[in-house]
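Only a single protein chain was left out; the remaining protein chains are all shown in position.
The block that comes next holds chain A.
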């Protein structure tokens, strides 16, 4: 049978997370159909059709689906489910919002945050903020799973374009919820989830001005995405979508530079699979040094600008 992968996209751009989730979906061993839901689907569908290993792209538009709200998108996925024995999405906020709803409507359990496909029904997933890795086997008739994309390489693109089809079912707006507004940050920076370098700041920054003056120039110089600890986000130094950790984003860049972050387990859960970790902290006992490849003890307000000038 076939695997259905729900694409993540925003403002007409296919998210880089989808190409990574595709690698996990392909590991199930079946053909993969990629579903693009919502407005501006056309350019996204074209990008999706070029990903290596996509057998078909399905598109679903219409008013009810325009904002990809969980209720109509789940209804759509359930109506398509008969043709598929696996339904997969990235562990993005959108995948996490929609997929459990689909699973419950099908009376199945979802497997969250898959980090490895061990067999057609056997997977690895982290629990306890990544401090215990479970190998799990589902007995449900279908596999409903979200993918921790930082654990998978992105599928390539450039293959012969897969056919694009509009789905034949139509969903009505169930009237349970409606879209009001959104405030999405627009930035020229690489996305946190796909950047090769991430520079993160913690509570030590002390203000959003300092965050901007100290962290941003280093990030600019390295063409890096910017991350933050929960403490920095809670204090308003950085926006919520920069939070790295158990309950924020999970990243695994080539280089992660933690500035003024103590290294709580909840933060480590989001970055400890980075290839190279640098920590800058004035407390030589800070737990972040236990995972850092290179530790620099000292005042970040001196060291980070110096680093910026020397890279």
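Keep this in mind: contacts are C-beta pairs under 8 Å (C-beta built on N, C-alpha and C of every residue); 3 or more make two chains touch, one makes a residue touch a chain; residues count from 1.
The rule is short, and it goes like this: contacts and distances are computed from a predicted model.
Missing chain, UniProt protein name, picked from "Heme exporter protein B", "Electron transfer flavoprotein subunit beta", "Response regulator" or "Nicotinate dehydrogenase subunit B": "Electron transfer flavoprotein subunit beta". Across the entire complex, the residue among A:81, A:109 or A:216 in touch with the chain not shown is A:109.
Considering A:42, A:55 or A:133, the position touching the chain not shown turns out to be A:133 (whole complex).
Considering the full assembly, A:101 is the residue among A:56, A:101, A:189 or A:282 that touches the omitted chain.
Although one chain is not displayed, its contacts with chain A can still be listed: residues 10, 69-71, 74, 92-94, 96-105, 107-113, 122, 126-140, 174-185, 193, 197, 222, 230, 233-234, 239-241, 246-247, 249, 254-255, 265-266, 272, 275-278, 284, 289-297, 303, 306-307, 310-311.
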